[in-house]
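Excluded from the complex is one protein chain; the other protein chains are retained at their positions.
Let's turn to chain A:
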Amino acid sequence: MASRLEIGLRPQLPDPAGAGLRARARAYLRLPVEEARVLRVLTFDTALDENQLDFVRQEVFTNPVTELSSFAPLAGQIMPAFDWALWVGLKPGVRDNEGATAIEGMADALGREFGPDEAVYASRLHLLRAPRLTRAGAEALCAELLANPIIQRWRVIGAAEWDSQNGVGLIIPRVELGRRPVVERIEARSDAELMELSDRRGLFLNPADLPAIRAYFDDPRVRAERAAVGLAGPTDVELEYISQARSDHCNHNTFTGRYAYRDLATGQSVEVDNLFKSCIKTPTEQLAAQKAWVVSVLWDNAGVARLDEQYNYAVTGETHNSPSNMEAYGGAITGIVGVYRDPLGTGLGSKLAAGMWGFCVGPRDYDGDLRPLLHPRRLLDGLIDGVRDGGNKSGIPTALGTLIFDERYLGKCLVFVGAVGVMPREVAGRPSHLKAAGDGDLVIMCGGRVGADGIHGVTASSAGFSDNTPAGHVQIGDPYTQKKMHDFLLEARDEGLINFITDNGGGGLSSSIGESARSSRGAEVDLAKAPLKYQGLDPWQIWVSESQERMTVAVAPDNLPRFMSLSAKHGVESTVLGRYAATGKLKLTYGSEVCCYVDVDFLESGFPQWRFEAQWTPPALRGLVEPVLAAPIEADKLILELLASPNLCSRQWINRQFDHEVQGSSVIKPFVGPAQDVPSEAAVLLPRLDGRAGLAMAQVFLTEYGDIDTYDMVAAEIDEGLRRVTAVGGDPAQTGGMDNFCWPSIQYDPKNNPDGRYKAAQLVRACWALRDCCLTAGIPLLSGKDSMYVDGTIADRRGLRRRVSGPPTMMFTATAPVHDLAWCQTLEPKVAGDIVYVLGRTKDELGGGALYNHLGQVGLQAPKSDLAATKALCLAVHQGLKEGLLAAVCLPSRGGLALAWARMALAGGLGLELDLDALDAPDDLGLLGRLFSESTGRLVVCVDPAKAAAFEALLADFSARAVGRVTKGKSLVITSGGQAVASLAIGKMRRQFTRRFGALV
C-alpha cells in the first residue's frame, strides 16, 4: 500500500530552508516570494499497515518539539493561505539517500526486514505565499533553482487547483525496466561496420583502434579458444569493456600520444613520443630511485610517500567536470566521495585524512550573452553543497580549496577533488603499499548496489559537452554508505583479510576487475551474482555501471567468514562475484552463459598511438605586448580594487561550510589571523594524533600565465607550490607534486577546432616545464590525472551556438611532511617592531598577472622561474623555521608584493611600513612593477629584531632585503622616494576584501 507522509516545522518556528528559497528567488531570478515553507515528503511503497505507519511517523520521522506531520496534506496547518505548492522529487533510478536510511530506521524500529519490492521515496513540497508570482515564474523557480531536470521532476500547483484531500498525490518513482537481460553477439566484418556500431551504442571508439580490435577477434588462436566456450565474434560486454578501457579518461591516449611539434618562429621541428612517459614517468622514476621517502608511485590509485618513521601518506586528485557541468551537486558530491575511494583502494587501503577541492567557473555575476546550461551562480552553489555534504558526512577534513572565476569556464566548469590517506607502513605483518590478488582468491564487491546509473561516464567525459551528451551518467553520491564501508575495510585490513583492493570508479567492475585480474593473471566472474538496485540490467550494463560507493576486494577463501561477519557488523553489503584464477583469461559469465572471454592483457598492447600536430607561435609573434601604463601617484585605489576583485577577495563563505577540523588533526587552517578571514598559504594537518609529524598541502593555479606561455605557467605553479609548503613548515627536500591537467581539445579540426594545433603545442610546453622543473627541484610527481575536452558548445541569447574552450589549466598540488609541528608558521605579522624582509628579486614580470587581468590586459612578460634558486632559498627558509628565526612567512603570488603585504596586514591586524626603494629590483623597475610584479622565487618574512643577525647570517648567500617594519598603527603604508605611494587603513581594506561575497553564508 502506498501512502505519503508530510513533515514540516511548526508554523511558529522560522524555516531556514524557506528563508533561503525566498532570498535566492529574489537575488537570482528576481521572483517575488513573500514567504516560503519547505515540507519533507516521504512516500511509502511498503506493506506496512496503518498502525505501523503511524508508529514510524511518530517514533522515527517526527520531532515532537519542532515538527508536525500527517499522512494527509499539511498545508492547511503550516501555511493555509499559500499561493503555490511546488513539489520536487527525484526521477526513477536516482540515488535516494534519505529514502534508504528511512528503510533502515523503520526496519530497526519495527524489528522487521523490508523486501526488495518495498521502498521509501523522499521529496520536498515548497509552499509559497507569493501573490505576485505567475505560473511561469513558479515554473522558473523549479527549473532554475529548486530542481534539475536531469535528476529531478516537479509539479507546480496553484492554490485554486489544490486538492485538499490528496495534496500532490502519490508519486512513486519505482524503476521498472520490464525486460530480460540479453547478451548481444556481434560480427563486425569491416571497420566501417564496427564504427557504425560504436556510434549506435555510444561507445566513442577511436577509429584508429578499430583494426586492432578486429585483428584480435579474427586471430585464429583467439577464435579457436573462444569457440571452445561458445563464443565467436565479440559480445556487447567485450566491446563495452574495450570502450571503457580505451577511453581517454582511463587510458590517457592524449598524454601517451605522439606529437609532431613545430616552432613556427624558428621553423624547428621535433617529434615528441609519449608525453606521459617522457615528462612524468621517467623523471619521477629517476627521482624515486634517489629518494627513499618516495614509497609507491605511478601504478596504484594514489601515490604513496613517507610521513614519518611509522606511517606513509597516500595522495591523489582528479576532476569531475562533465557531470558537474550538468548537475553541479551530483557531480561534486560524487567527485569528492569518489576520490576518497582512491586512497582507500591504495596498497592494502589507507585511512582517509584530508580532502581538497578546486572550482573553476564562470563569473558568479555573469550577465553576458551566453546561456550556459547552469548559470555560474547556480553551478557554484551546487558545487559547494556537493563538496560540503560529501566531505562533512564522510568525516574527512576538507583541508583546503581554491575558487577561480573566468568566463572561459562557461563552456565547461572544472571541479578538482583531491584526497589524502594515511597508512601504517606495515599492516598485519605486510608492507601496506603493496597488493596482489592471488590465484584462488575470491572476487568480492562491497558497498552499494549496481544500477543503470553512471553508464558511459568515462566515455562521456572523454568528449566535449553538447546537447547530445548522455545525462544518464550523473549520479548522487552517498557518503553514508561509503563511510560505513571505509570503517569496515580498514578493520578488515588490520586483521590481514585483504590481499588486493581497488575502487569501482570510472568503468565500474570492468575497470576494477579488469585491473586486479592482471595482477592475478586471470579471473572468472559471474555477473548475475552482482546485487542490483532493480532487475532487468543487461550483463554489459552490470559490467560497466559506475554506480557509486563500491570497492572490489580480493580475499582468500579461508578469510571469507570473518570478512563477511565484519561486513555485517558495519552494515555493509558484500558479495562474492567470482574467483581470481591464473588462467591468463578474463572470463565473465551471466549465469551459465559465457559473455566475455579475453586474454587479461589484450588491452595493454597492439593499440596504435594517437597522433597530434602541435604548432607553437611564441607570444611576441602572437602580437602580445606590454601595455603602456604610466604609474599613478598613489596606488591606494588599485590595491583596494584588487582586494575586492573576484579572484582575490575573501571566500570565507565557502570554507566555513566545509568541516576542516574533524579528526582532531587541524594545525594550519584554511584561514589565519584573529579575524580568521585571510586564506593561509597552505594547510597543515596532524594525520596521526600520536605523532608530531604534520603534512603540509598546497594548491596552485596560475592559469593566466598560460595565455602567454604554458611553459611559464607550469614552472611558476611548481615554484609556488614548493614555496607554499615551505612557508608553513613543510620540508622542501621531501616535497611531492601532483599534476591535474584540464585542457581543451587538442586534435586539430579545420572546422570544429581550428586552433587545435596551438593548444597541442601548449600541452607539450606545459609537460616540458613539468619535466624540467620537477627534475631541477627534485620534486617527484606522486600522483596526477588529466581531463581533456574542456570545451562546451553553448547557445547565446540569440540562439547562436558557440564553442567555448576552457583555458589550458593545470592545478599543481604540493605535499610535504612537517617533521615537527614546532616548525609551523603562518603569514600574519605577530609583533610590532618586527623587521619585514623580502627574499628574492623583483623583476619586470607583470605579464599574465592580477594587475593586468584587472585592467583587461595580458602583457608579454610572464614570470620566469628558476627552480634551482627557489629550492635553495626554500631549504634556507626551512632551516630558519627549524631554528625559530621567522615570525611570519608570506608568499607573494597574484597581485605581487602589494597584495601579499595587504593580506599580511589584514591577517595580523597590525600595520606595516614598507619602502619600495629597498627592494632587490632593477633600478629602472617602476612603481607598478615593484608593487604588482608576480616574480616567482620570492617570500616575505617577519623577523624579531633580536634575531635579525642570526637570520641575515643564515640568508647571507641569498637576496634578502629588509624593506620595513611591523607597526602598532592600523595601516599599510608603502613609500618610495620618501613619498607615500599607498596608505591604507586595515578596516578599509577589510571592507573591500569582504564586500563582494560577505553577505553569503
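Basically, a residue touches a chain if its C-beta (ideal position, glycine included) is under 8 Å from a C-beta of that chain, and two chains touch if they have at least 3 such contacts; residues count from 1.
By our rule, contacts and distances are computed from a predicted model.
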item	value
Which of "Cobalt transport protein CbiM", "Phosphoribosylformylglycinamidine synthase", "Energy-coupling factor transporter transmembrane protein EcfT" or "Extracellular solute-binding protein" matches, in UniProt, the chain that is not displayed	"Phosphoribosylformylglycinamidine synthase"
Full-complex contact with the absent chain, from A:163, A:661 or A:917	A:661
Residue of A:37, A:226, A:320 or A:388 touching the missing chain in the full complex	A:388
Residue among A:34, A:108, A:365 or A:604 touching the omitted chain	A:108
Residue in contact with the excluded chain [from A:224, A:630 or A:689]	A:689
Absent chain, residues of chain A that touch it	9, 13-14, 16-17, 19-20, 59-61, 63-66, 97-98, 101-102, 104-105, 108-109, 111, 113, 122, 388, 392-395, 479-480, 483-484, 487, 565, 568-571, 655-669, 671-674, 676, 686, 689-690, 692, 821-822, 824-826, 828, 830-831, 884, 887, 908, 944, 1001
